[in-house]
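A single protein chain has been removed from this complex, and every other one stays in its place.
Let's look at subunit A:
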Amino acid sequence: MKNPVAAATPLFHRLVPRAGPPVPITIDGEPVEAQTGDLLITAILTHRPHLRRFEFAAGMRAGFCLMAGCQDCWVQLADGRRVRSCSTPVEAGMAVIIGEDPQDA
């Protein structure tokens, strides 16, 4: 993506405030705050426009069905785990690795 502002703008947009304490995670090494009650997909997409690189061609992915059916939202964690982010609650200390689209790097 050529426009750096658009590249960094998150996808999801919070409409309902949440009461619980913030949950610290990192995305590609950068510390961000998720919220108590977030699924991992929400924690990532309220800070980033993507979840992962597409393995079969250039391009990025950001999930699709949010009901654990399409398998589009699997993400890589630094501890070696791969998790389906729409059915995984966020945990403090999760270190998400997204990477960049090789086309844009």
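Note that in this section a contact is a pair of C-beta atoms (placed from the backbone, for glycine too) under 8 Å apart; a residue touches a chain by one contact, two chains touch by 3 or more; residues count from 1.
As a working rule, contacts and distances are computed from a predicted model.
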Protein name (UniProt record) of the chain left out of view, among "FAD/NAD(P)-binding oxidoreductase", "Trehalose/maltose transport system permease protein", "Thiamine pyrimidine synthase" or "Amino acid/amide ABC transporter membrane protein 2, HAAT family": "FAD/NAD(P)-binding oxidoreductase"
Of A:Ile27, A:Met60 or A:Val75, the one touching the omitted chain in the full complex: A:Met60
Sites on subunit A contacted by the missing partner chain, in the whole complex: 1, 6-7, 9, 11-18, 20, 35-39, 42, 45-46, 49-51, 54, 56-57, 59-72, 74, 84, 87, 89, 101, 104
